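The block that comes next holds subunit A.
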Amino acid sequence: MANQPAASVEYREAVKRYPGQDEPALAGLSLTVDAGDICVLVGPSGCGKTTAMRLVNRMIELSDGDVLIDGQSVRRRDPAELRRQIGYVIQQIGLFPHRTIAQNIATVPKLLGWDEARTKARVEELLDLVSLPQEMRDRYPGQLSGGQRQRVGVARALAADPPVMLMDEPFGAIDPINRERLQNEFLRLQRELRKTILFVTHDIDEALKMGDRIAVMQKGGHLAQYATPQELLMAPAGEFVEDFVGSDRALKRLALLRVRDVDLWQAPLVRPGRPTSEARAALAGSDVPHPLVVDEQGRPLGWMSERDLAGELVPERPGTTATPRIDQDDVLRDALSDLLQSETRYGPVLDAEGRVVGVLSVELVSEFLTSGDAVTLEAAEPVDVEL
Partner candidate 1 sequence: MSAIALLGPFGDAIDFIIHPRDAVTGGVQVGGIGEVLAFTWAHVLLSGAAILVSCAIAVPIGLWLGHRGKGELLAVSISNIGRAVPSLALIAFFVAFIGVGFLNVTIALVLLGIPPILTNAYVGVRQVDREVVDAAEGMGLSTWQVIRTVELPLALPVIFGGIRTSAVNVVATATIAPLAGVLTLGDYILSANVYGDAGRIAGALLVALLAVIVELSFARFQRAVTPKALRKAQASGSG
Partner candidate 2 sequence: MGGAVGLVLAAVQIRDRSGEAATCISQNKICPGWILDNFGRYVDPLLEHVVLTVVAVTVGFAIAFGLGLLAYRRRWLIGPITGATGILYTLPSLAVFFLLLPITGRGFLTAVIALTAYTLQIIFRNVVAGLDNVPEEAKDSGRGMGLTDSQLLWQVELPLALPEIVAGVRIAATTTVGLATLAVYAGAGGLGSEIVAGSNITFRTGVVTAGGLAVLLALVFDVVLLLVQRALSPWKRVQTA
């Protein structure tokens, strides 16, 4: 699917000055984003992060310095032609209200002159990729929810399989619950596609979760530190970065660890309609003292209560709901937060299709953190995980 290899992006002393202003918006930025990496530009408002991002596709023109994609200066390329090779996602998404979802996604392929068949196939592919049903093709943006529109925006940006993607607070306008989901899904996507992404956010937590490397920027367009999340947390360069990352640095390390890194507990899984004797038998020797009811696909329906266990058959609607549902690819910080907010001790952990792969609890998290595994994982470089 990812036919085009990702490109590297390099800033060389990039400067942006606006007439009539003393301070430049961007004061000589130099950094390199390796092909296939997510580089997060983060900082307070006015630090030049959005300006820096928009220099890459020439939505803002350089005053001085250069920006190179795969070694070639953007200045040498025709702006419109350049932009068709770069995916672009903005906060308000900006879908064309007068075009269907399919037509929106097909925008760049059409500009590049793809034929009908190829475009149609690509649209189908992309809808699957961003987990949207095929019926959405012929709907209009006005009929979609915010989260759905955001997915279409990502699909649209990926349509021509660009080697570079620019994302400006793409999840900023989404509510926190859906934002978490979209972030996780996007990270899964990125593991498959491995695009070079420049991601702008003002939220340090999002930066730590999403970024392979993070560029912390200061007001006036200065780069304070460019490092991996681990380095940022363990060795912040100077007072500004320290303050920006926050005094809860230790807790923030939970953002560097993912649920899939943890050796999950296993709960006995039972199907509705089965005799409860099976459930009781499965409890023996299990990590979790409650059976979890799942459907044919392995998706959780609920925990069995004491009353349920006393009955004849495993019920379809068990006594206790199976919340919180924890995504396998989520960071430990968010998973722990969900666990602490809910009343149950155990949270089922689900894979991309919503199937139960294990159970997480607060106890398990703290066990994991104090074990040797966590420390090793923190120090390691992020690895490509095979799907």
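As a selection rule, all candidates are chains of the complex that A comes from, given by their letters.
Note that in this section a residue touches a chain if its C-beta (ideal position, glycine included) is under 8 Å from a C-beta of that chain, and two chains touch if they have at least 3 such contacts; residues count from 1.
Just so it is clear, the model here is predicted, and its values are computed rather than measured.
Q: Considering only this complex, which of 1 or 2 touches subunit A?
A: Of all the numbered candidates, the touching one is 2.
Q: Under the definition above, what is the set of subunit A residues touching candidate 2 in their complex?
A: Interface residues on subunit A, with respect to candidate 2: 57, 59, 80-85, 88, 90, 92-99, 107-108, 111, 139-144, 153, 156-157, 166.
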